[in-house]
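Of the protein chains in this complex, all but one are displayed in their positions.
Let's look at chain A:
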């Protein structure tokens, strides 16, 4: 560049007659008018000429400046030093491939050569213009699209706001190409600032002089070229006036919302009324001009004095770095192929959006950025604070960025995903301070293409278009609303915004437009998605559902259905589908119609409800069926069409027939309406004139008749509101029911399908056979079932849903004669499924002996069991693990052994156990079994055999003999004791010692009895009251004669027993006290004397007592004459005594009833008393 500007004053000298270019003969090599002037003046220098972007080459040790060309291929010739040079090697050297690199290069990336300052030893290059690739567009900046997010651009610091014309943002389209230079990376931004001078006046160092031998060749070459140039310059003299097409008045505006640089410039020097296709090349640098981050071309047609606009979007927020922009242009018009040379670069325009913050400020950018899911976003902050003290977070996670310069850092987030409608928060904080700032960016879901887009009309007035919208891409904070939908019809050119997200109504105009070409466009802030359909209106008819459906009955089995459809134009024929559902069937018909449709349904079932449906569609161009219109109707009733199915049971009883009639309700298809009643007509065949009518209510299914032994014919009919059914006829003959008992019952087996049975045909003509059946033991009142069969049938399978397992069914097969008389042919019985017996027999034991016993179960009902009883099984618990002969040993799971015996005859209900051990226990259990298994397990019954007879006798007689013997011996040994106890001798009073004592006074030889010989606890007292004694002593009258003689009691306190008030010992003279004896009491009213206690106190001492006794006794004896002295007996009355011996009874003791015992003792005479 310096070279160019330096030699500008020599330009005319180098210009060819045609203009400023020198081309090769083949036209491929275009020589620029930019010539190294110094080289022109000094032929010792190489001459570098290029047609396109060119580079100035500094002196290199191995290479001289050479001519170079954009499309040159093959050998250009030899250099000034005679070294062969090829264009391929040269272009590779001069224009090394520019790799597509990400925005953030690795730290090891070196700044490109082009970013270095032009100085000796370095080289500058211009990036050749070429087609712009989409890939390169995505590398760093990209061309601005129109976006609602982009507010009016902001004029950069170096721009003039007044220059803002109405914004016309040119989309580069195919006319824009770009190339990202390696210097566009963030890493290059970190390169140390290097001044780049873009002003004219710079000079490029030239190579040193050329060696002498080459001078002649150089001079010749130079002369030739100069001559050629002069000729070309002369030819293009006129156009040279318009060659100065450098963009001028470049202004750069910024838009922070979209991070856009918006360029505005114009091109002077174009001829009036002349349009020229031009290519503009822009270079954008960041932080410093030399750090080119983006190069691109923009092609457009330019008019004279036209203001051009172009926009570029930066990935890095503009606030975080200063940007520089410059532009150059080139004519790219086929009409002027010779003008295709690049103009000079405009001067760099510096764009500085945000002033660097102070030392306590932290700013984060961009604000409210909207990106699409899967894309990348770069966030940056600028701050005057040391970056080491700043931490940044995405959500709540710490992330690390890349420092752009001492005041800015950037964070690139790749492949971002949707997080929330409220956005994603990114914030930074200065450590140990409250300084923090952040931003929220929004990730939109990718707008989906509308699916299932279709349009249709129901009335030729409105087209209803529907689609499936997909995900809602709306975001909070009014960043992005839900996607909008727009309908555009290309034929009419009309456009309509849709109110709903999934449908849109399009008004059909009356201009009879037939073809429609709709484009549905979904749009949000980031992109648009469109789908298109084209159709003929008549092919998209979706009729409305038919209406005014009516039914007209034409008899009980025919109905005429009619309906209408909404008018769709006279030319449109509809095809309608009619469905009739009823009676378990669906009938379908198709009817063509225009406005009114009808269809006649026949062969319907009377008194049946039907559901009729109708829908219609375009007959010629089917699109969609309309909705169904559904209506119900019911056919009218008709007379029953069949006779009721009737059967009977006849029982003979006391000279009459009891006939039970059963009939099945008519099926709906035969009833033809609601059955109101049945008529039973009984006709006596023996008396034809006699018949009786019995109306039976409809709810009744049977009737009983008692008939005499005549023959009767019975007619049964069913009646509804319309009429009467045909009659069922049954004949009861006079001998009906007699053969029932004579036919043997046969067992039959069943299958899964039922009971299969066969029979011998009835001799003679028959009209059919009837098989009836009942559950066992439900003869007359069972739920009789029957099946009527044809005359040629001799076997059938009886199947019924009512058959149940374990239930016994009795079947009877009748043959029906021509006279409608039924004859019983066979009896059969069987189980639909046999089960094991429900219970086991109750066994009675009989004939129990010492060697055998019998078991009987006569009452066991085999027919009530859920299977045929095949026999019985007798179980006997084994004794010593051995079984009786005939029994089968069976080992149980618990190692127990039982013996089993099977009785195969179910009629045998007695079993005799023999060969048993006497007086032994046997445990048995009897159960029954069917073909399925045996009855439930029960408890074993224990039976003990009796003993042998002589054993019984020995057991009885021997103990008896032994017992008797022992009794005899004992009696012998204890005869005296027995005598004393059992029959003691009554003492003879005359042999009493008392008597001897008395007599001893008269007879000194009498023996004196010592009182100590008496029993210590027996006190003998002879007592008399003083008065009595005195009286006795004085009067000497017998005691019995004195009225004062009464029983006298002596109260004695027992020493060992407590002093219970009522406890005492009384002594009573009864034996010979006649008066007392006569009273019959042992002292019932012996009122004790008042001083009894005192006397008791005296008598408590044995000595005192003895003394008293002795004294009184002696006194009395002394005063009684001998002849009058009789032997006194004392009766002793004892009563249990309790209490303290020291406590005297305070109440007079009451003698207990004399029931304890009486002891009679002889009172010893005086000498028995001890001497004081």
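Rule of thumb we're sticking to: a residue touches a chain if its C-beta (ideal position, glycine included) is under 8 Å from a C-beta of that chain, and two chains touch if they have at least 3 such contacts; residues count from 1.
Here is the rule we use: contacts and distances are computed from a predicted model.
Assign the chain not included in the display its UniProt protein name, restricting the answer to "BPL/LPL catalytic domain-containing protein", "3-methyl-2-oxobutanoate dehydrogenase (2-methylpropanoyl-transferring)", "Oncostatin M" or "FAD-dependent oxidoreductase domain-containing protein 1".
"Oncostatin M"
Which of A:395, A:547 or A:955 touches the chain that is not shown?
A:395
Of A:436, A:466, A:652 or A:799, which sits in contact with the chain we cannot see?
A:436
For the chain that's not shown, point to the residue among A:479, A:578, A:703 or A:784 touching it.
Going through A:479, A:578, A:703 or A:784 one by one, A:479 is the residue touching the chain not shown.
For the chain left out of this view, which of A:421, A:527 or A:788 touches it?
Selected residue, touching the omitted chain: A:421.
For chain A, enumerate the residues touching the unshown chain of the complex.
364, 367-368, 393, 395-396, 419-427, 429, 436-440, 442, 472, 474-479, 481-482
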